[in-house]
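With one protein chain removed, the remaining protein chains of the complex are shown where they sit.
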Amino acid sequence: MRSRLGSVWGSTLGRHLLLAMAALVVVVLVLESVSDYRNTQLAAMAYLGIAAGGLTVLTGINGQLSLGHGALMAIGAYTAALLLPDRDSSVPLTAVIVASVLVTLAVGTVVGLAAARLHGPYLAGATLALAVAVPGIALYFKETLGGEQGLRVVMPDIPVWALDLAFFVTGQDLTRSRFTAYLGWLTLIVVFFLLANLSSGRVGRRWRAVRDDEVAAELAGIDLGRARVSAFMVSAAAAGAAGAVLAFTVKLAAPSAFTLTLSLTLLAAIVLGGLGSLSGALIGAALLTFLPSVVTDLGTNAGLSDIKAAELAPLVYGLVMVAVILLAPAGIIGSLRGALARRRTKTRSTSPKGTAA
Amino acid sequence: MQQFLNTALTGLTLGMVYAAFALALVLIWRSTRVVNFAQAPMAMMTTFIALVIIDAGYSYWLGFAAALLAGLVLGALLERVVIRPVEGKSEINAVILTLGLFIVLHALAAVVFGNRYRSFPAPFGLRGIEIGDTTIALNGFGIFTIISVLVVMGLLVALFRYTDVGLKMRAAAFNQEVARLLGVRVGHMLTLGWALAALVGSLAGILIAGGSLVHPSYMDSVVVFGFVAAVLGGLDSPLGAVLGGLILGVSLSFVSGYVGSQLVPLAALVILMLVLTLRPGGLFAQAPERRV
Partner (left out) sequence: MRRHTRVAGPLAVALATTLALGACGAGGRDSSDDGGGGGGATDPGVTDSSIKIGATFPLTGVAAPGYSEIPTGAQAYFDYVNEQGGVHGREIDYIVKDDGYNPTTTSTVTNELVLKEEVFATVGSLGTPTQASVADYLNDEGVPQLMVSSGSLQWGDNVEERPLTFGWQPDYEIEGKIIGQWVAENMPDAKVGLFLQDDDLGVDAEKGVRQYVDDQIVAVERYTSGNTDVAPQISGLQAKKADLVLAFNTPSYTALSQLVALKTGYQPKWFYANIGSDPALVGSLLERFSEGAVAGDASALDGIMTSEYIPGVDSPDDPWVQLWQQVWDEHGQDGELTNYRIYGMSQAYAFVQALESAGEDLTREGLVEAIEEGGTEWEGPQLAPFRYSAESHMGIAGVRLVEIAGGVGEPITDVLTTDIGDAEITTDESGQGDDAPPENGVPAS
């Protein structure tokens, strides 16, 4: 048994599969044991995490800077909203997610093609313009896209089999917020599983090669443009899935939800967690989901007025960003890894298992 | 006809403000290879300083001078304390750092100066100039805006081209090692670059505020278009920044007036992509693209 597990672990795919299963178990345990409120927060963390995971591939692994991923999420969210206009819509939610992914993928391909020739700040400028342009489109086509008010997303009733399954496994009823959180986290696990496999395989090596040294990559026979565009496509697809989950969670797709701030938040998430690592993206997403409300509550408890307490959240959040870059430029995961590696070289003789948790 | 003329003229004035903002970005990019997203809140801070002075009863020009001086100091300070550690390192980390500063300065301003509308005076008339029976959409303050941005651009070009300090700054930006060998105190030059940039940014801040309302977010709309203008012109060229600002200001004004104001950001994207598709390094890209 041990050896068979070991052999599964030995292959990348098998390892990721096992990790995904483990993650699934953890997700079920967490979602079942926390309150409805925490479930909605975790759903928010899921869509930030999915989008940040996609951005990690693009920025961390392929080295392209995007300030416009919020716009891609908007496309995913609007697709979902168009497919879920009322309670009777017969489109299953998985199909909605797939449709969101496909539409965003199509847009992402066009953007990726245009962006592939651009570097550094020029790419940043183009994606920045994208981030502000897309909400404007929703305002212009008021009739179909709902203008400033946006489109309502009406979630269908929870399927009976899901209710039964949830009750069978956990012994408690599945609430709507928990159902949404499950949707988010299952999507996240699937997306992360795919992203992990892609980036640890041949495609991922090409992406990294292009990031690290273009000339060397070209000499090695890698088509720079193709590598860049493919990274953009994968990343856009993830943003589309994130957009769909956002639509499920917020139950609205409106332009004011996809301001520049969202794009910049995603970028902050991947850098704070640690650039280039999927688990870093997840930690960054967790930080951005939970930090503001924790800080605001601290401020209110300390006797600050509501307005001052509300300003405290961005203040602390900005300071954390500055501090992480200055003190731990590799991000949280990167710095942890560094610390672990240093510890391991010191205490070589002890089992590395102890540090895994 | 009058509508056409007025749309063009207001676009021109607005373009000049984008240009000033883009100039500040170009200065910083040239000296430290960092895109400074905190430019807008820095300028917002210095404009608030001017407002406090003016509201205390002093003259507009004292506030004006104080804002520029505050910009100079703030720029130098930030470069020394916060930016220095990430210079020459990962480009993305520098971007995140300036974004962090953006958020911090915003929140600070809201706490210190209050998150409410305050009106900011203008030193010249706000009425449009009358030619015969028609009024054209250009007022004393608009002319002041155009002239001051042109003067600043001229001064910067002269600084880089004809003075010793300018030459050293260019050397420091181009290749730090070589510059050091030549006896240039690179660190000082980089600080100077940031200080000058922040000064130009402060000017942009005051020009936008003139005769209008200020609040902690009043510069936000300029962040995107100012940056797009700088990229449009090519981040290395002051002349490109000004031209980029003007192109953007005038064309967006026409889009807003004749097509629909919702499509203004989309138009900015289209213009930018058109230019970048033809010239990936902007209009005034320096011949061989530098590898960073």
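In order of appearance the chains are A and B, and numbering begins at 1 in each one.
Please note the rule applied: contacts are C-beta pairs under 8 Å (C-beta built on N, C-alpha and C of every residue); 3 or more make two chains touch, one makes a residue touch a chain.
Because the structure is predicted, anything quoted here is derived from the model rather than measured.
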Selected from B:Ala67, B:Ala110, B:Met153 or B:Met273 as touching the chain missing from the view: B:Ala110
Residue in contact with the excluded chain [from A:Gln41, A:Thr79, A:Thr127 or A:Thr187]: A:Gln41
Listed residues A:Ile97, A:Ala166, A:Met233 or A:Ala257, member touching the removed chain: A:Ala257
Residues belonging to subunit A that touch the chain removed from view: 9, 15, 19, 23, 26, 29-30, 33-38, 40-42, 44-45, 136, 139, 147-150, 152, 154, 173, 175-177, 246, 249-252, 254, 256-257, 259, 261-262, 274, 277-280, 282-283, 286, 290, 293, 296, 305-307, 310-311, 313-314, 333, 336-337, 340, 352-353, 355-357
In subunit B, positions touching the absent partner: 2-3, 6-7, 10-11, 14, 107, 110, 114-128, 130, 134-142, 210-213, 215-218, 220-221, 252-254, 256-258, 260-262, 264
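Just so we're on the same page, only the chains that are shown with their structure count from here on.
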Contact footprint of subunit A on subunit B as seen in their complex: 29, 35, 82, 85-86, 89-93, 95-97, 99-108, 110-111, 115, 223-224, 227-228, 230-232, 235, 260, 262-266, 268-269, 272-273, 276-277, 280-282, 289, 291-292
Subunit B-touching residues of subunit A, taken from the complex the two chains share: 59, 65, 114, 117-122, 124-126, 128-130, 132-133, 135-137, 139-140, 214, 260, 264, 267-268, 271, 275, 307-308, 311-312, 314-315, 317-322, 325-326, 329
